[in-house]
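Every protein chain except one is present and positioned as in the full complex.
== chain A ==
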């Protein structure tokens, strides 16, 4: 089994996945990331016209949006995932 797959499974199983998602979402809002990305989407639509599909916007914006995620947040999330995995004893897959 690959590492990603088992990380996915453990975090889903314990319900931490959903809490981590909540945390990530509030952090991205707090640090202004969401507002920035909203602006990026605006710009893409302005540039390329209104007949874009979500998929096209996502493709255009994703690399820029990814680059704007603060390193401190990535670190924090990594720590949280690590401690979630460390506490996984007793779970049987």
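The rule is short, and it goes like this: a contact is a pair of C-beta atoms (placed from the backbone, for glycine too) under 8 Å apart; a residue touches a chain by one contact, two chains touch by 3 or more; residues count from 1.
Note that in this section contacts and distances are computed from a predicted model.
Chemist: Suppose you had to identify the omitted chain by its UniProt name; would it be "DNA primase large subunit", "4-hydroxy-3-methoxy-5-polyprenylbenzoate decarboxylase", "Actin-related protein 10" or "Ubiquitin carboxyl-terminal hydrolase"?
Modeler: "Ubiquitin carboxyl-terminal hydrolase"
Chemist: Write the list of chain A residues that the hidden chain touches.
Modeler: 4-5, 8-10, 12-15, 18-19, 21-23, 25-27, 29-31, 53-55, 72, 75-76, 79, 93
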